[in-house]
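The complex is shown incomplete by one protein chain, all other protein chains being positioned as in the whole.
Here is chain A:
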Amino acid sequence: MKLRIFVTLKPGVLDPQGRAIHKALGTLGFAGVNDVRAGKLIELDVADDTTDERVDAMCRELLANTVIENYRVERV
């Protein structure tokens, strides 16, 4: 079973990387970009009987730092 874990900074947490990307887009002449937030995509290939709880634990214990990040799991 393949999973995609999207890890994003919580709203309100300053994202200097997103800000730098935003600025670079402006430099390239792409106007009309209101905001940029950068995150991570982690792809997992797990045993078919892996429960949602188990995946959730992986996210909480390692894949995301819940002090500053949110995560979302998508089954591919």
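Note that a residue touches a chain if its C-beta (ideal position, glycine included) is under 8 Å from a C-beta of that chain, and two chains touch if they have at least 3 such contacts; residues count from 1.
Operating definition for what follows: contacts and distances are computed from a predicted model.
When the unshown chain is looked up in UniProt, the name that turns up among "Nitrile hydratase subunit alpha", "Phosphoribosylformylglycinamidine synthase subunit PurQ", "Serine/threonine-protein kinase RsbW" or "Spore germination protein (Amino acid permease)" is "Phosphoribosylformylglycinamidine synthase subunit PurQ". Taking the complete complex into account, A:Leu62 is the one of A:Ala47, A:Leu62 or A:Val76 that touches the chain left out.
Where chain A meets the missing chain, the touching residues are 13-14, 16-17, 20, 61-63, 65, 67-68.
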